[in-house]
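In this view, the complex is presented without one of its protein chains, the others remaining in place.
Take a look at chain A:
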Amino acid sequence: MDHRDYRLWDLPTRLFHWFLALAIVAASVSGQLGGGLMTLHGRIGLAVVGLLAFRLAWGLVGSTYARFGQFFPTPARIRAYLRGEWQGTGHNPLGALSVFCLLGVLIAQAATGLFANDDIAFTGPLYDLAGKARSNGLTAIHHLLSKLVYVLVALHLAAVAFYAFARKQNLVRPMLTGRKAGTGEPARGGGAVALAVALAVAAVAVHGARGGWMPPPPPPPPAASTPDF
């Protein structure tokens, strides 16, 4: 029995992955229940913005297999993979396609949410930039896209199950431990400086998404009471 393994997914990538999974479930549940949970929904959505911004940055400065350039699914690579000729480590070209689709749709989901309103008592933090009419349109897209998120997540889970049962490849364990059985070039890079840069990008994105650069709202009236008529 060969016990060799190598470093595949770095810790930030793995933390990103599991926090994102958690956040998407929480955002879906809170969004569908609505009511008093909308405030929470907005906060979770902002966390998703931070996670996505982090991942985009990490895709540039992270360790080997976290980098977008390493696994970008060019048509040639996808064709090779489908013919069974692809020889590589990390995300295979189809998996990479799924990564980019998920990231893209989630970015659109979170972005539309920032401008959305629920016609009850909740608005996204950037609602004022859009105005009511455009916000309604973006809310409808937010609603439609959420269905697409479910489809992609379902495909993602189905693919993991397919590799587990049909291909006898456990994809979950490396995403937990970071290590993959077998031999391969270990992941390099993505040190402390890169991490600081990616975290800074995430912080800036969340600040902007919260309306940090919007003109401050007019101060609320001192005593929140209304006249008697």
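Some points to look at:
The rule is short, and it goes like this: a contact is a pair of C-beta atoms (placed from the backbone, for glycine too) under 8 Å apart; a residue touches a chain by one contact, two chains touch by 3 or more; residues count from 1.
Heads up, the rule we're going with is that contacts and distances are computed from a predicted model.
When the listed names "Choline dehydrogenase-like flavoprotein", "Cytochrome c, class II", "ABC transporter permease subunit" or "Oligopeptide transport ATP-binding protein OppD" are checked against UniProt, the chain not shown comes out as "Cytochrome c, class II". Per the touch definition above, the residue from A:L33, A:L155 or A:A196 contacting the chain not shown is A:L33.
Summarising the interface, chain A meets the missing chain with residues 33-39, 118-122, 133, 136-137, 139-140, 143, 223-226.
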